[in-house]
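Here the complex is missing one protein chain, while the rest keep their positions.
Up next, subunit A:
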Amino acid sequence: MSTTETTDPAVLLPEGLWHKLHRKPAARYWKDPQEVARKDGNNVGKTGQQQAQKANKRRLVEDSEDEEQVLSGKSDPFPGPAPIPEDRLQKFKRKDKTKTSRSQHYKLKDIITRSEETSEMAQKQAARLDLVLPEDAGFLEGDEDEDTCTISQEDIADSVDITSATKHFSLKLSQFGPYRVDYSNTGRQLLLGGRRGHVACIDWQTKHLMCEINVMESVNDVKWLHSEAMYAVAQKKCLYIYDSKGIELHCIRKFNDVLRMQFLPFHFLLVTASATSFLQYLDVSVGKEVSATCTKTGRLDVMCQNPHNAIVHLGHSNGTVTLWSPNQKEALAKMLCHQGAVRSVAVDKTGMYMVTSGMDKKMKVYDIRSFKPLKSYFLPAGASCLSLSQRGLLSAATGDIVQVYRDVWSTPVTKPYMAHRVQKAVWGMHFCPFEDVLGVGHGDGFTSLLVPGAGEPNFDGLGANPYRSAKQRQEWEVKALLEKIQPDLITLDPTELGRVDHATFEMKHQDRVQALGFDPLAKQKFVPRYKKKGRSSAGNHEKRKRKVAHEDLREDIQKTAEANVTTERERKEKKEVLLSGKRSALDRFKK
(Lines give C-alpha, C1' and ligand atoms only; values in the text may rest on other atoms or scores of the structure.)
Protein backbone atom coordinates (compact mmCIF):
# COMPACT_ATOMS: atom_id res chain seq x y z
CA MET A 1 0.00 0.00 0.00
CA SER A 2 1.36 3.41 -0.83
CA THR A 3 0.89 6.25 1.62
CA THR A 4 -0.63 8.62 -0.92
CA GLU A 5 -3.74 6.52 -1.21
CA THR A 6 -4.64 6.69 2.44
CA THR A 7 -6.49 9.60 3.91
CA ASP A 8 -5.80 8.74 7.52
CA PRO A 9 -3.70 11.58 8.96
CA ALA A 10 -2.11 9.20 11.44
CA VAL A 11 -0.04 7.75 8.64
CA LEU A 12 1.36 11.05 7.48
CA LEU A 13 2.31 12.38 10.90
CA PRO A 14 4.59 10.65 13.35
CA GLU A 15 2.44 8.82 15.84
CA GLY A 16 3.39 10.75 18.95
CA LEU A 17 2.77 14.11 17.30
CA TRP A 18 -0.59 13.02 15.99
CA HIS A 19 -1.67 12.00 19.43
CA LYS A 20 -0.60 15.36 20.83
CA LEU A 21 -2.59 17.23 18.21
CA HIS A 22 -5.72 15.14 18.61
CA ARG A 23 -5.71 14.46 22.29
CA LYS A 24 -9.02 13.07 23.37
CA PRO A 25 -10.43 12.59 26.84
CA ALA A 26 -10.25 8.99 28.01
CA ALA A 27 -13.33 6.88 27.52
CA ARG A 28 -15.63 7.09 30.51
CA TYR A 29 -17.72 4.25 31.76
CA TRP A 30 -20.87 6.37 32.08
CA LYS A 31 -20.81 7.02 28.38
CA ASP A 32 -22.52 4.54 26.13
CA PRO A 33 -19.78 2.41 24.59
CA GLN A 34 -21.56 2.39 21.20
CA GLU A 35 -21.77 6.14 21.25
CA VAL A 36 -18.07 6.43 21.92
CA ALA A 37 -17.34 4.08 19.06
CA ARG A 38 -19.55 6.08 16.76
CA LYS A 39 -17.83 9.32 17.71
CA ASP A 40 -14.48 7.83 17.03
CA GLY A 41 -15.57 6.95 13.54
CA ASN A 42 -13.12 4.85 11.69
CA ASN A 43 -10.27 5.48 14.10
CA VAL A 44 -10.18 2.77 16.67
CA GLY A 45 -9.95 3.99 20.26
CA LYS A 46 -6.60 3.84 21.97
CA THR A 47 -7.36 0.79 24.08
CA GLY A 48 -9.04 -0.87 21.14
CA GLN A 49 -5.94 -0.17 19.09
CA GLN A 50 -3.74 -1.84 21.63
CA GLN A 51 -5.99 -4.88 21.80
CA ALA A 52 -6.18 -5.10 18.06
CA GLN A 53 -2.43 -4.91 17.88
CA LYS A 54 -2.11 -7.80 20.26
CA ALA A 55 -4.69 -9.91 18.49
CA ASN A 56 -3.44 -9.12 15.03
CA LYS A 57 0.18 -9.88 15.74
CA ARG A 58 0.03 -13.11 13.81
CA ARG A 59 -2.04 -11.66 11.05
CA LEU A 60 0.33 -8.75 10.65
CA VAL A 61 3.11 -11.13 9.81
CA GLU A 62 0.99 -12.66 7.09
CA ASP A 63 -0.05 -9.27 5.77
CA SER A 64 3.51 -8.09 5.48
CA GLU A 65 4.13 -10.98 3.13
CA ASP A 66 1.20 -9.91 0.98
CA GLU A 67 2.40 -6.35 0.75
CA GLU A 68 5.56 -7.32 -1.02
CA GLN A 69 6.05 -5.19 -4.07
CA VAL A 70 5.63 -6.81 -7.45
CA LEU A 71 8.60 -6.59 -9.79
CA SER A 72 6.77 -4.26 -12.16
CA GLY A 73 6.40 -1.73 -9.34
CA LYS A 74 2.60 -1.78 -9.45
CA SER A 75 0.76 -2.16 -6.18
CA ASP A 76 -2.05 -4.61 -5.64
CA PRO A 77 -5.33 -2.78 -6.40
CA PHE A 78 -7.26 -5.16 -4.07
CA PRO A 79 -4.97 -5.63 -1.10
CA GLY A 80 -5.81 -7.92 1.77
CA PRO A 81 -8.28 -10.76 1.93
CA ALA A 82 -11.48 -10.47 -0.08
CA PRO A 83 -14.30 -8.89 1.92
CA ILE A 84 -17.17 -11.06 3.11
CA PRO A 85 -20.73 -9.69 3.22
CA GLU A 86 -21.89 -9.04 6.75
CA ASP A 87 -25.17 -10.95 6.39
CA ARG A 88 -23.32 -14.12 5.39
CA LEU A 89 -21.09 -13.80 8.42
CA GLN A 90 -24.15 -13.35 10.61
CA LYS A 91 -25.64 -16.53 9.20
CA PHE A 92 -22.78 -18.60 10.57
CA LYS A 93 -22.36 -16.77 13.84
CA ARG A 94 -22.67 -19.07 16.83
CA LYS A 95 -22.17 -16.79 19.81
CA ASP A 96 -20.91 -13.39 20.82
CA LYS A 97 -17.39 -12.83 21.98
CA THR A 98 -16.83 -13.44 25.65
CA LYS A 99 -15.81 -10.51 27.75
CA THR A 100 -12.42 -10.92 29.29
CA SER A 101 -11.89 -9.42 32.67
CA ARG A 102 -8.73 -8.57 34.48
CA SER A 103 -9.38 -11.14 37.17
CA GLN A 104 -9.40 -14.05 34.74
CA HIS A 105 -6.51 -16.43 34.81
CA TYR A 106 -4.01 -15.88 32.04
CA LYS A 107 -4.26 -19.48 30.89
CA LEU A 108 -8.04 -19.26 30.64
CA LYS A 109 -7.75 -16.01 28.71
CA ASP A 110 -5.33 -17.65 26.33
CA ILE A 111 -7.61 -20.64 25.77
CA ILE A 112 -10.61 -18.39 25.17
CA THR A 113 -8.82 -16.16 22.68
CA ARG A 114 -7.44 -19.14 20.80
CA SER A 115 -10.78 -20.88 20.51
CA GLU A 116 -12.46 -17.66 19.48
CA GLU A 117 -9.87 -17.12 16.81
CA THR A 118 -10.47 -20.57 15.39
CA SER A 119 -14.22 -20.22 15.45
CA GLU A 120 -13.96 -16.85 13.77
CA MET A 121 -11.81 -18.37 11.06
CA ALA A 122 -14.30 -21.21 10.62
CA GLN A 123 -17.13 -18.70 10.43
CA LYS A 124 -15.32 -16.74 7.73
CA GLN A 125 -14.49 -19.81 5.70
CA ALA A 126 -18.06 -21.07 5.90
CA ALA A 127 -19.30 -17.64 4.81
CA ARG A 128 -16.92 -17.66 1.86
CA LEU A 129 -18.08 -21.11 0.84
CA ASP A 130 -21.65 -19.93 1.11
CA LEU A 131 -20.91 -17.36 -1.62
CA VAL A 132 -19.94 -20.01 -4.13
CA LEU A 133 -22.70 -22.56 -3.58
CA PRO A 134 -23.72 -23.91 -7.00
CA GLU A 135 -27.52 -23.79 -6.98
CA ASP A 136 -29.92 -20.86 -6.62
CA ALA A 137 -33.36 -21.04 -5.12
CA GLY A 138 -36.44 -21.01 -7.33
CA PHE A 139 -38.80 -18.08 -7.66
CA LEU A 140 -42.07 -17.05 -9.23
CA GLU A 141 -42.76 -13.48 -10.32
CA GLY A 142 -45.85 -12.23 -12.06
CA ASP A 143 -45.98 -9.53 -14.73
CA GLU A 144 -47.40 -6.11 -13.88
CA ASP A 145 -50.91 -6.38 -12.44
CA GLU A 146 -50.62 -10.13 -12.32
CA ASP A 147 -50.97 -11.87 -9.01
CA THR A 148 -48.76 -14.88 -8.58
CA CYS A 149 -51.68 -16.68 -6.94
CA THR A 150 -53.60 -16.59 -10.19
CA ILE A 151 -50.92 -18.49 -12.07
CA SER A 152 -52.04 -22.07 -12.50
CA GLN A 153 -49.95 -25.15 -12.09
CA GLU A 154 -50.34 -25.95 -15.78
CA ASP A 155 -48.85 -22.58 -16.75
CA ILE A 156 -45.88 -23.16 -14.50
CA ALA A 157 -45.39 -26.69 -15.76
CA ASP A 158 -45.51 -25.42 -19.35
CA SER A 159 -42.92 -22.76 -18.82
CA VAL A 160 -40.32 -24.80 -16.93
CA ASP A 161 -38.00 -27.51 -18.24
CA ILE A 162 -39.24 -31.04 -18.90
CA THR A 163 -37.74 -32.60 -15.81
CA SER A 164 -39.36 -30.04 -13.57
CA ALA A 165 -42.63 -30.30 -15.46
CA THR A 166 -42.79 -34.01 -14.66
CA LYS A 167 -42.76 -33.10 -10.98
CA HIS A 168 -46.30 -31.82 -11.31
CA PHE A 169 -48.56 -34.83 -11.48
CA SER A 170 -51.69 -36.29 -10.00
CA LEU A 171 -52.48 -39.80 -8.88
CA LYS A 172 -56.15 -40.65 -9.05
CA LEU A 173 -56.78 -43.01 -6.17
CA SER A 174 -60.41 -42.51 -5.33
CA GLN A 175 -61.02 -45.96 -3.90
CA PHE A 176 -59.05 -45.96 -0.62
CA GLY A 177 -58.61 -42.27 0.16
CA PRO A 178 -58.19 -39.79 1.73
CA TYR A 179 -54.43 -39.98 1.86
CA ARG A 180 -51.72 -39.05 4.31
CA VAL A 181 -48.37 -38.12 2.77
CA ASP A 182 -44.76 -38.31 3.84
CA TYR A 183 -41.49 -37.68 2.02
CA SER A 184 -38.27 -39.36 3.10
CA ASN A 185 -35.58 -37.07 4.53
CA THR A 186 -33.70 -37.00 1.21
CA GLY A 187 -36.89 -36.14 -0.66
CA ARG A 188 -36.60 -38.97 -3.14
CA GLN A 189 -39.25 -41.32 -1.82
CA LEU A 190 -42.91 -40.69 -1.23
CA LEU A 191 -45.11 -42.62 1.15
CA LEU A 192 -48.87 -42.61 0.78
CA GLY A 193 -51.27 -43.98 3.35
CA GLY A 194 -54.93 -44.22 2.39
CA ARG A 195 -57.55 -44.06 5.13
CA ARG A 196 -59.02 -47.37 3.98
CA GLY A 197 -55.78 -49.34 4.21
CA HIS A 198 -53.88 -48.59 1.03
CA VAL A 199 -50.15 -48.03 1.64
CA ALA A 200 -47.76 -47.32 -1.22
CA CYS A 201 -44.22 -46.08 -1.49
CA ILE A 202 -43.06 -44.50 -4.69
CA ASP A 203 -39.78 -43.17 -6.00
CA TRP A 204 -41.78 -40.16 -7.15
CA GLN A 205 -39.19 -38.63 -9.48
CA THR A 206 -38.84 -41.75 -11.63
CA LYS A 207 -42.46 -42.75 -10.81
CA HIS A 208 -41.21 -46.18 -9.89
CA LEU A 209 -43.53 -47.98 -7.49
CA MET A 210 -41.45 -49.53 -4.72
CA CYS A 211 -44.26 -51.36 -3.00
CA GLU A 212 -47.98 -51.26 -2.65
CA ILE A 213 -49.98 -53.12 -0.03
CA ASN A 214 -53.38 -53.02 1.52
CA VAL A 215 -53.20 -53.58 5.24
CA MET A 216 -56.94 -54.40 5.42
CA GLU A 217 -57.36 -52.04 8.31
CA SER A 218 -57.87 -48.33 8.62
CA VAL A 219 -54.63 -46.36 8.40
CA ASN A 220 -54.30 -43.24 10.57
CA ASP A 221 -50.83 -42.06 9.67
CA VAL A 222 -47.68 -43.10 7.81
CA LYS A 223 -44.11 -42.05 8.44
CA TRP A 224 -40.69 -42.85 6.99
CA LEU A 225 -38.12 -43.88 9.55
CA HIS A 226 -34.48 -42.72 9.34
CA SER A 227 -33.94 -44.03 5.79
CA GLU A 228 -36.02 -45.13 2.87
CA ALA A 229 -35.68 -48.78 3.91
CA MET A 230 -38.35 -48.69 6.62
CA TYR A 231 -41.57 -46.94 7.39
CA ALA A 232 -44.11 -46.99 10.18
CA VAL A 233 -47.84 -47.25 9.68
CA ALA A 234 -50.29 -46.38 12.42
CA GLN A 235 -53.16 -48.76 11.89
CA LYS A 236 -56.45 -49.16 13.59
CA LYS A 237 -55.22 -51.22 16.50
CA CYS A 238 -51.47 -50.97 16.75
CA LEU A 239 -48.34 -49.67 15.14
CA TYR A 240 -46.66 -51.62 12.33
CA ILE A 241 -43.27 -51.25 10.75
CA TYR A 242 -42.77 -52.33 7.15
CA ASP A 243 -39.72 -52.38 4.96
CA SER A 244 -39.56 -50.76 1.54
CA LYS A 245 -40.72 -53.99 -0.12
CA GLY A 246 -43.86 -54.01 1.98
CA ILE A 247 -42.83 -56.85 4.27
CA GLU A 248 -44.07 -56.50 7.81
CA LEU A 249 -41.07 -56.21 10.14
CA HIS A 250 -42.66 -55.43 13.46
CA CYS A 251 -46.02 -55.16 15.04
CA ILE A 252 -45.80 -53.04 18.17
CA ARG A 253 -48.83 -53.78 20.30
CA LYS A 254 -47.79 -51.43 23.03
CA PHE A 255 -48.54 -48.49 20.75
CA ASN A 256 -52.25 -48.67 20.17
CA ASP A 257 -54.82 -46.28 18.73
CA VAL A 258 -52.10 -44.11 17.26
CA LEU A 259 -53.47 -41.12 15.36
CA ARG A 260 -50.37 -39.10 14.52
CA MET A 261 -46.66 -39.83 14.28
CA GLN A 262 -43.45 -37.84 14.09
CA PHE A 263 -39.93 -39.12 13.56
CA LEU A 264 -36.95 -37.38 15.19
CA PRO A 265 -34.15 -38.32 12.76
CA PHE A 266 -31.14 -37.42 14.94
CA HIS A 267 -32.53 -39.19 18.00
CA PHE A 268 -33.97 -42.19 16.13
CA LEU A 269 -37.18 -41.67 18.01
CA LEU A 270 -40.64 -42.34 16.66
CA VAL A 271 -43.14 -40.22 18.55
CA THR A 272 -46.75 -41.25 18.50
CA ALA A 273 -49.88 -39.52 19.74
CA SER A 274 -52.86 -41.70 20.41
CA ALA A 275 -56.60 -41.37 20.73
CA THR A 276 -56.29 -42.34 24.39
CA SER A 277 -54.18 -39.20 24.96
CA PHE A 278 -50.92 -41.08 25.30
CA LEU A 279 -47.71 -39.63 23.94
CA GLN A 280 -45.16 -42.38 23.39
CA TYR A 281 -41.54 -42.38 22.26
CA LEU A 282 -40.08 -45.43 20.52
CA ASP A 283 -36.33 -45.74 19.99
CA VAL A 284 -36.24 -47.39 16.55
CA SER A 285 -32.53 -48.19 16.70
CA VAL A 286 -32.96 -50.59 19.63
CA GLY A 287 -36.72 -51.10 19.53
CA LYS A 288 -37.37 -49.94 23.08
CA GLU A 289 -40.04 -47.64 24.37
CA VAL A 290 -38.26 -44.62 25.81
CA SER A 291 -41.16 -42.99 27.54
CA ALA A 292 -44.93 -43.03 27.62
CA THR A 293 -46.82 -40.08 28.96
CA CYS A 294 -50.51 -39.72 29.54
CA THR A 295 -51.18 -36.12 28.57
CA LYS A 296 -54.74 -36.23 30.02
CA THR A 297 -55.96 -33.90 27.30
CA GLY A 298 -58.20 -36.15 25.26
CA ARG A 299 -57.79 -37.27 21.70
CA LEU A 300 -54.44 -36.21 20.24
CA ASP A 301 -54.77 -35.69 16.51
CA VAL A 302 -52.70 -32.54 16.04
CA MET A 303 -48.99 -32.94 16.32
CA CYS A 304 -45.74 -31.58 14.97
CA GLN A 305 -42.10 -31.52 15.91
CA ASN A 306 -39.73 -28.63 16.32
CA PRO A 307 -36.83 -29.62 14.04
CA HIS A 308 -34.51 -27.27 15.94
CA ASN A 309 -34.79 -28.85 19.38
CA ALA A 310 -36.82 -32.07 18.91
CA ILE A 311 -39.62 -30.89 21.17
CA VAL A 312 -43.03 -32.23 20.20
CA HIS A 313 -45.95 -29.82 19.92
CA LEU A 314 -49.46 -31.11 20.47
CA GLY A 315 -52.63 -29.23 19.66
CA HIS A 316 -55.73 -29.78 21.74
CA SER A 317 -59.44 -29.31 21.41
CA ASN A 318 -59.52 -26.58 24.06
CA GLY A 319 -57.34 -24.31 21.95
CA THR A 320 -54.05 -24.95 23.72
CA VAL A 321 -50.76 -26.09 22.28
CA THR A 322 -48.50 -28.04 24.62
CA LEU A 323 -44.78 -28.72 24.30
CA TRP A 324 -43.38 -32.11 25.31
CA SER A 325 -40.04 -33.77 25.81
CA PRO A 326 -39.52 -37.45 26.70
CA ASN A 327 -37.76 -36.48 29.94
CA GLN A 328 -40.66 -34.87 31.66
CA LYS A 329 -44.07 -36.20 32.57
CA GLU A 330 -45.56 -32.73 32.49
CA ALA A 331 -45.77 -30.42 29.51
CA LEU A 332 -42.81 -28.07 29.16
CA ALA A 333 -45.13 -25.25 28.18
CA LYS A 334 -48.80 -24.69 27.55
CA MET A 335 -49.94 -21.94 25.22
CA LEU A 336 -53.51 -20.84 24.73
CA CYS A 337 -53.50 -20.18 21.01
CA HIS A 338 -57.07 -20.29 19.79
CA GLN A 339 -60.55 -19.81 21.02
CA GLY A 340 -61.72 -23.00 19.39
CA ALA A 341 -59.93 -26.30 18.94
CA VAL A 342 -56.47 -26.33 17.36
CA ARG A 343 -56.61 -27.90 13.90
CA SER A 344 -53.00 -27.87 12.85
CA VAL A 345 -49.55 -26.83 14.06
CA ALA A 346 -46.28 -26.34 12.20
CA VAL A 347 -42.83 -25.20 13.33
CA ASP A 348 -40.16 -23.81 11.02
CA LYS A 349 -36.73 -25.38 10.78
CA THR A 350 -34.91 -22.65 12.71
CA GLY A 351 -37.16 -23.33 15.69
CA MET A 352 -38.17 -19.69 15.96
CA TYR A 353 -41.71 -19.60 14.67
CA MET A 354 -44.77 -21.70 15.20
CA VAL A 355 -47.83 -21.41 13.00
CA THR A 356 -51.16 -22.67 14.29
CA SER A 357 -54.63 -22.77 12.87
CA GLY A 358 -57.81 -23.34 14.78
CA MET A 359 -61.53 -23.80 14.57
CA ASP A 360 -61.92 -20.06 15.18
CA LYS A 361 -60.81 -19.68 11.54
CA LYS A 362 -57.65 -17.95 12.53
CA MET A 363 -54.09 -18.64 11.66
CA LYS A 364 -51.55 -17.36 14.14
CA VAL A 365 -47.80 -17.04 14.15
CA TYR A 366 -45.91 -17.32 17.44
CA ASP A 367 -42.36 -16.72 18.45
CA ILE A 368 -41.72 -19.90 20.42
CA ARG A 369 -38.49 -18.76 22.00
CA SER A 370 -40.32 -16.07 23.93
CA PHE A 371 -43.81 -17.63 23.62
CA LYS A 372 -45.30 -14.47 22.17
CA PRO A 373 -47.83 -14.01 19.37
CA LEU A 374 -46.44 -12.24 16.32
CA LYS A 375 -49.17 -12.23 13.69
CA SER A 376 -52.75 -13.29 13.44
CA TYR A 377 -54.57 -13.92 10.16
CA PHE A 378 -58.21 -14.57 9.49
CA LEU A 379 -58.94 -17.26 6.95
CA PRO A 380 -62.62 -17.34 6.00
CA ALA A 381 -62.79 -21.12 5.85
CA GLY A 382 -60.08 -21.92 8.40
CA ALA A 383 -57.03 -24.08 7.66
CA SER A 384 -57.21 -27.79 8.24
CA CYS A 385 -53.61 -28.61 7.37
CA LEU A 386 -50.43 -26.57 7.68
CA SER A 387 -46.99 -27.34 6.40
CA LEU A 388 -43.78 -25.30 6.34
CA SER A 389 -41.12 -25.66 3.71
CA GLN A 390 -37.35 -25.50 4.21
CA ARG A 391 -37.21 -21.92 3.00
CA GLY A 392 -40.14 -20.81 5.08
CA LEU A 393 -43.11 -21.03 2.71
CA LEU A 394 -46.30 -21.89 4.49
CA SER A 395 -48.98 -23.99 2.86
CA ALA A 396 -52.45 -24.00 4.32
CA ALA A 397 -55.31 -26.17 3.14
CA THR A 398 -58.83 -24.89 3.46
CA GLY A 399 -61.23 -27.56 2.33
CA ASP A 400 -60.07 -28.55 -1.14
CA ILE A 401 -57.99 -25.41 -1.75
CA VAL A 402 -54.28 -25.37 -1.08
CA GLN A 403 -52.80 -21.93 -0.48
CA VAL A 404 -49.15 -21.13 -0.15
CA TYR A 405 -48.03 -18.04 1.77
CA ARG A 406 -44.69 -16.31 1.86
CA ASP A 407 -43.04 -14.44 4.76
CA VAL A 408 -45.91 -14.95 7.17
CA TRP A 409 -43.86 -13.93 10.20
CA SER A 410 -41.96 -10.92 8.94
CA THR A 411 -44.55 -9.01 6.92
CA PRO A 412 -48.35 -8.83 7.17
CA VAL A 413 -49.60 -10.98 4.33
CA THR A 414 -52.78 -10.13 2.48
CA LYS A 415 -52.62 -12.41 -0.53
CA PRO A 416 -51.40 -15.95 -0.92
CA TYR A 417 -48.27 -16.58 -2.96
CA MET A 418 -49.90 -19.48 -4.79
CA ALA A 419 -53.22 -21.27 -4.75
CA HIS A 420 -54.51 -24.50 -6.20
CA ARG A 421 -57.75 -26.41 -6.02
CA VAL A 422 -57.65 -30.19 -5.72
CA GLN A 423 -60.55 -32.55 -6.31
CA LYS A 424 -61.60 -33.32 -2.74
CA ALA A 425 -60.82 -32.21 0.81
CA VAL A 426 -57.16 -32.19 1.71
CA TRP A 427 -56.11 -34.79 4.27
CA GLY A 428 -52.33 -34.60 4.37
CA MET A 429 -49.75 -32.17 3.07
CA HIS A 430 -45.97 -32.19 3.03
CA PHE A 431 -43.28 -30.11 1.36
CA CYS A 432 -40.66 -32.24 -0.34
CA PRO A 433 -37.20 -31.48 1.08
CA PHE A 434 -34.63 -30.11 -1.41
CA GLU A 435 -37.27 -29.77 -4.15
CA ASP A 436 -39.77 -27.08 -5.13
CA VAL A 437 -42.60 -29.52 -4.66
CA LEU A 438 -45.58 -29.72 -2.36
CA GLY A 439 -47.26 -33.12 -2.01
CA VAL A 440 -50.95 -32.99 -1.23
CA GLY A 441 -52.94 -36.04 -0.23
CA HIS A 442 -56.68 -35.71 -0.58
CA GLY A 443 -59.85 -37.71 -0.94
CA ASP A 444 -59.24 -38.39 -4.57
CA GLY A 445 -55.64 -39.46 -4.41
CA PHE A 446 -52.42 -37.47 -4.46
CA THR A 447 -51.33 -34.31 -6.23
CA SER A 448 -47.80 -33.04 -6.54
CA LEU A 449 -47.64 -29.27 -6.93
CA LEU A 450 -44.79 -27.09 -8.11
CA VAL A 451 -44.06 -24.35 -5.59
CA PRO A 452 -41.03 -22.34 -6.77
CA GLY A 453 -38.79 -21.25 -3.94
CA ALA A 454 -39.91 -23.88 -1.45
CA GLY A 455 -36.92 -26.18 -1.22
CA GLU A 456 -33.37 -25.65 -0.02
CA PRO A 457 -31.28 -25.48 -3.22
CA ASN A 458 -27.99 -26.77 -1.82
CA PHE A 459 -28.01 -29.97 0.16
CA ASP A 460 -25.13 -31.23 2.28
CA GLY A 461 -23.59 -34.39 0.92
CA LEU A 462 -22.84 -35.82 4.34
CA GLY A 463 -26.37 -35.27 5.61
CA ALA A 464 -29.48 -35.96 3.60
CA ASN A 465 -28.14 -36.45 0.11
CA PRO A 466 -30.79 -37.04 -2.58
CA TYR A 467 -28.18 -38.41 -4.97
CA ARG A 468 -26.50 -40.86 -2.63
CA SER A 469 -25.64 -44.33 -3.78
CA ALA A 470 -26.46 -47.49 -1.85
CA LYS A 471 -22.95 -47.61 -0.45
CA GLN A 472 -23.12 -44.00 0.64
CA ARG A 473 -26.44 -44.66 2.30
CA GLN A 474 -24.99 -47.57 4.23
CA GLU A 475 -22.07 -45.49 5.40
CA TRP A 476 -24.34 -42.64 6.36
CA GLU A 477 -26.54 -45.03 8.32
CA VAL A 478 -23.62 -46.35 10.35
CA LYS A 479 -22.37 -42.85 11.10
CA ALA A 480 -25.84 -41.61 11.98
CA LEU A 481 -26.37 -44.52 14.35
CA LEU A 482 -23.00 -43.88 15.99
CA GLU A 483 -23.90 -40.30 16.70
CA LYS A 484 -27.45 -40.96 17.75
CA ILE A 485 -28.36 -38.35 20.35
CA GLN A 486 -29.62 -39.80 23.59
CA PRO A 487 -33.25 -38.91 24.38
CA ASP A 488 -32.28 -37.31 27.69
CA LEU A 489 -30.44 -34.58 25.80
CA ILE A 490 -33.71 -33.17 24.44
CA THR A 491 -34.20 -29.72 25.93
CA LEU A 492 -35.87 -26.49 24.92
CA ASP A 493 -32.47 -24.97 24.20
CA PRO A 494 -30.30 -27.42 22.26
CA THR A 495 -27.11 -25.44 22.93
CA GLU A 496 -27.46 -25.82 26.67
CA LEU A 497 -25.04 -28.74 26.69
CA GLY A 498 -22.27 -26.48 25.44
CA ARG A 499 -22.58 -23.96 28.26
CA VAL A 500 -20.93 -23.80 31.63
CA ASP A 501 -22.95 -25.42 34.36
CA HIS A 502 -22.69 -22.81 37.09
CA ALA A 503 -25.25 -24.40 39.40
CA THR A 504 -23.48 -27.73 39.74
CA PHE A 505 -20.14 -26.04 40.12
CA GLU A 506 -21.41 -23.87 42.94
CA MET A 507 -22.86 -26.88 44.73
CA LYS A 508 -19.63 -28.83 44.39
CA HIS A 509 -17.62 -25.83 45.48
CA GLN A 510 -19.68 -25.47 48.62
CA ASP A 511 -19.06 -29.11 49.49
CA ARG A 512 -15.38 -28.60 48.91
CA VAL A 513 -15.21 -25.54 51.10
CA GLN A 514 -16.97 -27.44 53.84
CA ALA A 515 -14.58 -30.38 53.55
CA LEU A 516 -11.42 -28.29 53.43
CA GLY A 517 -12.38 -25.77 56.05
CA PHE A 518 -11.40 -22.88 53.80
CA ASP A 519 -12.20 -21.55 50.36
CA PRO A 520 -9.39 -22.49 47.96
CA LEU A 521 -10.74 -20.15 45.26
CA ALA A 522 -11.10 -17.15 47.52
CA LYS A 523 -9.33 -14.05 46.34
CA GLN A 524 -5.96 -13.93 47.99
CA LYS A 525 -4.72 -10.84 49.71
CA PHE A 526 -2.30 -8.94 47.54
CA VAL A 527 1.26 -9.14 48.82
CA PRO A 528 3.62 -6.88 46.86
CA ARG A 529 6.63 -8.66 45.52
CA TYR A 530 10.03 -7.76 46.92
CA LYS A 531 11.92 -5.43 44.60
CA LYS A 532 15.54 -4.54 44.71
CA LYS A 533 17.38 -1.20 44.64
CA GLY A 534 15.38 0.26 47.47
CA ARG A 535 12.09 0.02 45.64
CA SER A 536 10.60 -2.07 48.42
CA SER A 537 10.72 0.58 51.11
CA ALA A 538 7.78 0.61 53.49
CA GLY A 539 6.22 3.60 51.76
CA ASN A 540 6.61 2.09 48.33
CA HIS A 541 5.17 -1.17 49.61
CA GLU A 542 2.08 0.59 50.92
CA LYS A 543 1.72 2.58 47.73
CA ARG A 544 1.65 -0.53 45.60
CA LYS A 545 -0.88 -2.14 47.89
CA ARG A 546 -3.09 0.93 47.70
CA LYS A 547 -2.81 1.02 43.93
CA VAL A 548 -4.11 -2.52 43.61
CA ALA A 549 -6.88 -1.83 46.11
CA HIS A 550 -7.91 1.23 44.11
CA GLU A 551 -7.96 -0.73 40.90
CA ASP A 552 -10.22 -3.34 42.46
CA LEU A 553 -12.52 -0.67 43.78
CA ARG A 554 -12.59 1.00 40.41
CA GLU A 555 -13.59 -2.21 38.70
CA ASP A 556 -16.41 -2.72 41.16
CA ILE A 557 -17.65 0.82 40.67
CA GLN A 558 -17.41 0.43 36.92
CA LYS A 559 -19.49 -2.71 37.05
CA THR A 560 -22.22 -1.19 39.20
CA ALA A 561 -22.27 1.97 37.11
CA GLU A 562 -22.63 -0.04 33.92
CA ALA A 563 -25.46 -2.03 35.46
CA ASN A 564 -27.15 1.20 36.53
CA VAL A 565 -26.85 2.66 33.06
CA THR A 566 -28.38 -0.41 31.45
CA THR A 567 -31.26 -0.61 33.93
CA GLU A 568 -31.93 3.07 33.46
CA ARG A 569 -31.97 2.65 29.70
CA GLU A 570 -34.33 -0.31 29.93
CA ARG A 571 -36.62 1.63 32.22
CA LYS A 572 -36.71 4.53 29.77
CA GLU A 573 -37.45 2.26 26.85
CA LYS A 574 -40.27 0.64 28.75
CA LYS A 575 -41.66 4.02 29.62
CA GLU A 576 -41.52 5.15 26.01
CA VAL A 577 -43.30 2.03 24.89
CA LEU A 578 -45.96 2.59 27.50
CA LEU A 579 -46.40 6.22 26.53
CA SER A 580 -46.53 5.53 22.82
CA GLY A 581 -48.92 2.59 22.95
CA LYS A 582 -52.47 2.60 24.18
CA ARG A 583 -52.95 1.89 27.84
CA SER A 584 -55.61 -0.41 29.01
CA ALA A 585 -57.05 -0.68 32.47
CA LEU A 586 -55.46 -4.05 32.96
CA ASP A 587 -51.92 -2.77 32.38
CA ARG A 588 -51.43 -1.93 36.01
CA PHE A 589 -51.40 -5.65 36.81
CA LYS A 590 -48.47 -6.15 34.50
CA LYS A 591 -45.02 -6.33 35.98
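Here is the rule we go by: a residue touches a chain if its C-beta (ideal position, glycine included) is under 8 Å from a C-beta of that chain, and two chains touch if they have at least 3 such contacts; residues count from 1.
Please note the rule applied: contacts and distances are computed from a predicted model.
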{"item": "Candidate names \"Basic helix-loop-helix ARNT like 2\", \"Cyclosome subunit 8\", \"DDB1- and CUL4-associated factor 13\" or \"Superoxide dismutase\"; UniProt protein name, chain not shown", "value": "\"DDB1- and CUL4-associated factor 13\""}
{"item": "Chain not shown: contacting residue from A:339, A:495, A:537 or A:564", "value": "A:495"}
{"item": "Which of A:75, A:159 or A:567 contacts the chain that the document leaves out", "value": "A:159"}
{"item": "Options A:78, A:139 or A:378, residue touching the unrepresented chain", "value": "A:139"}
{"item": "Hidden partner chain, touching residue among A:169, A:266 or A:409", "value": "A:266"}
{"item": "Touching residues on subunit A - with respect to the absent chain", "value": "91-92, 94, 126, 129-130, 133-143, 146, 151, 155-156, 159-161, 163-164, 167, 266, 307-310, 349-351, 434-436, 450, 452, 455-463, 465-469, 471-472, 482-486, 489, 494-498, 516-518, 520"}
